[in-house]
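As you look at this complex, bear in mind that one protein chain is not there, while each of the others sits in place.
Showing chain A:
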Amino acid sequence: MATMNMLQAINNALDIAMAEDEKVICFGEDVGIFGGVFRATSHLQEKYGKARCFNTPLVEQGIIGFANGLAAQGSVPVAEIQFADYIFPAFDQIVNETAKYRYRSGDLFNVGGLTIRTPYGGGIAGGLYHSQSPEAYFTHTPGLKVVVPRNPYQAKGLLLAAIRDPDPVLFLEPKRLYRAAVGEVPEDDYQLQIGEAEVIKEGSDITLVGWGAQMEVIGKAVELAEEQGIACEVIDLRSLLPWDADTVVESVLKTGRLVVSHEAPLTGGFAGEIAATVQERCFLYLESPIRRVTGLDTPFPLALEKEYLPDHLKIFEAIRESVNF
């Protein structure tokens, strides 16, 4: 075991993957000698050479188009989009190409080797173009997998799984936690199962569901709730596509109450999908309406970031109201 922050864990996962398989290739804007603007790819060019870790021109649609072709050829590209806010020029390549490669060719060709890494989320005074959580655009796209880790241990195990997964994976990294989240991480190779949620804490009164950086916020809200004697069950979804409905449903059948929280805006957010599925499968067991605690239906703010964010107090209120319904 070693103590690592999330960036170190991600860097370590990339290092292991590149050492193991020479087909693994990392690229993106500034990922070369500089090691990425967040340093997730530090020292990889020194270790594995410029052919396998390099800067690209500043063109997101080109990065993903290039990555699709490279993956179709049989390589294992790990493409970085510097901020999730800047992924949209590549939206066509991801949604129409990456996601449909295997299907449209009848499995003659696929881009399963592809992993797209991109930092997402707010809380870093990044304003509307360095804070967005665009996961719901991609969870609406069959053929993609969407994975979000919550801490260094999860980040390493899930990233290694994503790189080796037979399907293309969009790996959303909570950038607020890049250096803030520190934990024990095995130095050896390990993988965590994509598509499986994790029950982080068991409890009988209410279920809380989230992913990525929001798990830390949910944790704080749960502390407040537990002080008031409310026993919370906490689930980290980890994969949004495919998502582990069984684990969530099993929990809600037990607790009868559900709060889902994400930073992205409410309308069309992934919490809506979870709520719809849970009401279908747990209808007669629900003790109170399912609550969504999310960002507002606005662009991401700057000066009033604190007010916008679904913080622990807003989640705590939702828990209280749900339990007292």
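Throughout what follows, a contact is a pair of C-beta atoms (placed from the backbone, for glycine too) under 8 Å apart; a residue touches a chain by one contact, two chains touch by 3 or more; residues count from 1.
Note that in this section contacts and distances are computed from a predicted model.
**Student:** Under which of the names "2-oxoisovalerate dehydrogenase subunit alpha", "NADH-quinone oxidoreductase subunit M", "Peptide ABC transporter permease" or "Potassium-transporting ATPase potassium-binding subunit" is the non-displayed chain listed in UniProt?
**Tutor:** Of the names offered in "2-oxoisovalerate dehydrogenase subunit alpha", "NADH-quinone oxidoreductase subunit M", "Peptide ABC transporter permease" or "Potassium-transporting ATPase potassium-binding subunit", the one UniProt assigns to the missing chain is "2-oxoisovalerate dehydrogenase subunit alpha".
**Student:** Touching the absent chain in the whole complex: find that residue among A:K47, A:R104 or A:R179.
**Tutor:** Looking across A:K47, A:R104 or A:R179, the contact with the absent chain belongs to A:R104.
**Student:** For the chain left out of this view, which of A:A245, A:L266 or A:L286 touches it?
**Tutor:** Spelled out, the listed residue whose C-beta touches the missing chain is A:A245.
**Student:** Touching the left-out chain: which of A:E80, A:E135, A:D167 or A:E216?
**Tutor:** A:D167
**Student:** Pick out the residues on chain A that sit against the missing chain.
**Tutor:** 25, 51-52, 54, 56-57, 59, 61-62, 64-75, 77, 89, 92-93, 96-97, 100, 102-110, 112, 142-143, 145, 166-167, 195, 242-243, 245-246
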